[in-house]
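Excluded from the complex is one protein chain; the other protein chains are retained at their positions.
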Amino acid sequence: MHHPILKDFPLFWIPLLPLLGAFWNGTQGWWTQRRFGRAAVHLPAVILPAASTVVAIWGFLVLWFGDPGTVLHDSLWAWLDIPPLRAEVAFQMDRLSAVMALVVTFVGTLIHVYSTGYMKDDPAYWRFFAYLNLFLFAMLVLVLGDNLLLMFVGWEGVGLCSYLLISFWWRDREKAKAGMKAFVVNRIGDFGFTLGVFLLFFGLMTTPARPVPPADRPGSPDVAGHLEPLPPTSVTFREIEQLLQDPSRRDLLVQRKVLGLSLVTLVCLLLFVGATGKSAQIPLYVWLPDAMAGPTPVSALIHAATMVTAGVYLVARMHFLFSLSPGAMTVVASIGALTALFAASIGLFQHDIKKVLAYSTVSQLGFMFLAVGVGAWWVGIFHLMTHAFFKACLFLGSGSVILGCHHEQDMRRMGGLRRLMPITATTYLLATAAIAGFPFFSGFFSKDEILWKAFDSGNLLLPGGGVLLWGMAAVAAFGTSYYMFRSYYLTFSGSYRGAGDHGADVASGHDADHHAPDPHGTPAEGHHGSLPHESPVSMTAVLAVLAALAVIGGLVGLPHLWHLPNFFEAWLEPVFESSAPRIVSAGHGHGWEWALMAISVALAFGGFGLARWLYRDARNPLPERLARSPNRWVRGLHRVVYHKYYVDEAYDLTAVRGALWTSRAFAWWDVQVVDRLVIWVGAIGRLLGWIGGAMDRAFVDGAVEAVGEMISGAGNRVRRWHSGRIQAYVQGIALGAVALVVVAYLLAW
Amino acid sequence: MSVGLPHLMFLSAVLLALGLYTMVTRRNAVAILMGVELVLNAGLLNLVAFSRFGRGIDGQVFGVFGVVLAAAEAVVALAIVLQVFRAMRSVDASRADRMKE
Partner (left out) sequence: MDLTTNSLLLTWTVFTPAIGLAAILLLLALRPLARWPQVFLDQAARGIGVVTTVVATALGIALWAGFDGSTAALQFIHRTVWMRSWNIEYFVAVDGLSLSMVVLTVVVFLAGAVASLPWWGALDDHHPHFSKRHVPGYWVLFLLLETGVLGTFAAQDFFLFYVFWEVMLLPMYFLIGIWGAPPRRDPDGRVRGGPYAAIKFFLYTLAGSVLMLLAMIAIYYASGPGTLADGTATQHTFNLPLLARQAREGTFLRAAPILGLDFARVVFVGLFIGFAIKVPMFPFHTWLPDAHVDAPTPISVILAGILLKTGVYGLFRFNLQLFPGALDWASYAVGVLGVVNIVYGAFVCMAQKDLKKLIAYSSVSHMGFCLLGLAAGTPQAVNGAIFQMVGHGIVSPMLFLVAGVIYDRAHTRQIEAFGGLAHRMPEYAAVTGLAFMASLGLPGLAGFVGEVLVFLGSFAATDPLFRVLVSIGALSVIITAAYYLWTMQRMFLGPFNEAWAHLMDMNWRERITLYPLAVVTVVLGVWPVPVFRMLEGTVGTLIGGLGH
């Protein structure tokens, strides 16, 4: 597989521009905001991402007019360079990255614009935009990084920004905790991601290649990218893909067993663990609903449109690897379908408008994983893009509603807003139709294609192929349509139920003594205590743009069935060329495809109809009756689903408490056993010292003292002779003289 | 019978013994002083006797010096005794033990 490489395109500007904005506002914003007002903050914060969008579009156009398969590459400096490991700070833009970069910069910029309205009364305005710009930077590093490790920088970077932004209103302990939860759960995924990278690196390193004759290497050396000698291993996407072109290496990687699995399967599964963390799939989805604690533009940008799709991007980016392992693909597809169904079922009964959207996001991400899991890479990315449009629109719409309702998030206290907020209502309705899969709306094309590809997949290692997964996804699609229209009707139809007690501190999850009075409640706006109102134009304009895209965005990927050109598939085809031969169809005919399309349209309308029947104008008493059903089982089921199957509680009981308990046990062990052992050793030393001291006193010192005693005793005795009486001295002298004479006499003799 | 050296030595020894006895037994400082004079003169007698029966007159010269010194010594000693008496109202030598230790 050979791609012409253009090395002179300044890709680095795309992430750098938002980074500059983040740096400027992060370090200077606190005074520029005070000195020059909000514009000093949001002008750089919006213009720089917009400029980044322009560069991304420029890159896109270069690709558009270049050979299919052209790759823009911009190498800045070597980062981790210890042969054979070589990870550069280098960006690449192929057609896949281009789509991602466009979505990120474009939707990102729109949401920046929206935020100028949504956050305008927050004193920490500058901090918000600094974080938001930083997020764009990290996300762009993620999608543009040319190797796994640099991608990981972005991967963790977006995690950091997610943490910062979820805990943005950190005075509320619950919001601070939600941020922490998001980061830690993501780290569990990152644990898998890094191990996957390590295993891949190791696997490639230890499966030596046969020398490949030059003829096997396609491509001509006269294009800009010259053929470098392949290193034995790599973390760079392009190089790994090239390495795997060699069938012998591929086979070695597939045949080699680790822990009873083929090495490539294990790599894919580990990478997928990372993806489940970032993209909120079972079993690591629990952080995403809590992440709704962040400001709503954050939920739209990070937790719907961009960051959470990183896992899908990862799988698509590593398509050459995943396609080698039908087992891993089956797991990806199954987890995707399961998550789609599971999250949709939780979404059915939620009351918080943002929670509904959160579970819907989890569910839609499941659809994307289903797509990439069956090898329909382009479809996954297609749904990623359409989802970015309609889900961002929905979230921003909900933000507009929340702002209008003075920070009310509970749909039971809304209703009738269609009259009061017509633009928001219209855009929300259009986006809802898109996500529900109404024909000709964007979601219809992408979701329908997913369902069809799942049904028709020949790669899955499941009995009956993809039929089971299709069934799960179809039910999830029905549920999606139902709960999304439910949210629409609860919010916008009927009459306003929030009057009377809306206001100061009834808002769920909103702290009354918050320093940052969320954008409601400023007397300057003159709406305190009044009815909900339409949002400013900076917000509604963005809603309109996104709604338009939610409606028409799907037209780039029309079904083959209709014999119309599918631009999107054609666009991404060169990227996924190398794995295409390994993706097989089950061979269902056009008849099936028509039938499935009909079914999914029916499901979309079915969900719509049910929601309309139950919730339109809040007149149908059935939902209340269901929740209070006399039947124990119905009530119990409702409660279990309403409480999200108690998964959070289960995690708390096992993982969280387990970790805390382990840490306390280890700390106890450290102080009471290890350190005590040390103290005992010290005590033994002291005991030996005491014994030595005693010996010393008794014997060694005793001898010394005895000599001293003798001398002083003698002195005492002699002292008595010194009486002071002259006669005594004379006596002594005389006796001495006599003694001397006697002695002399004796000696002489 | 001529007087020889042994006789003189004997006399000197007797004087020494009497002097010592006086010094040890008497408590009056003046008496002790007299004992000292006896001991001193016993010594001088020896010097003169050795000189008479030996060579030269060195010993006799020493003897004359010794008499002079004895006079001076007696003066000093009596002055000390006088001072001791003034200080202590007594000339009992056994009580003048303040300088022991």
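Which chain is which? They are A and B, in the order written, and residues in each are numbered from 1.
Following the convention adopted for this analysis, contacts are C-beta pairs under 8 Å (C-beta built on N, C-alpha and C of every residue); 3 or more make two chains touch, one makes a residue touch a chain.
These numbers were taken from a predicted model, which means no experiment stands behind them.
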Touching partners, among the displayed chains, of the absent chain: A
For the chain not shown, which residue from A:682, A:713 or A:736 touches it across the whole complex? A:682
Contact with the hidden chain, among A:25, A:97, A:162 or A:194, goes to A:194
Given the contact definition stated above, which residue among A:20, A:62, A:160 or A:586 touches the chain not shown here? A:160
Sole contact to the chain not displayed, among A:20, A:50 or A:205: A:205
Touching the hidden chain in the complete assembly: which of A:537, A:660, A:714 or A:743 does that? A:660
Touching the absent chain: which residues on chain A qualify? 77-83, 85, 89, 149, 152-153, 155-157, 160, 163, 167, 170-173, 176-177, 179-180, 183-184, 187-188, 190-191, 194-195, 197-199, 201-202, 205-206, 513, 515, 659-660, 662-664, 666-668, 670, 674-675, 677-678, 682, 685
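Following the convention adopted for this analysis, only the chains that are shown with their structure count from here on.
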CA centroid of chain A to CA centroid of chain B, Å: 122
Can you check the complex and tell me which residues of chain A touch chain B? 719, 722-727, 730-731, 734
Touching chain A in the complex: which residues of chain B? 20, 23-25, 27, 32, 93-94, 96-101
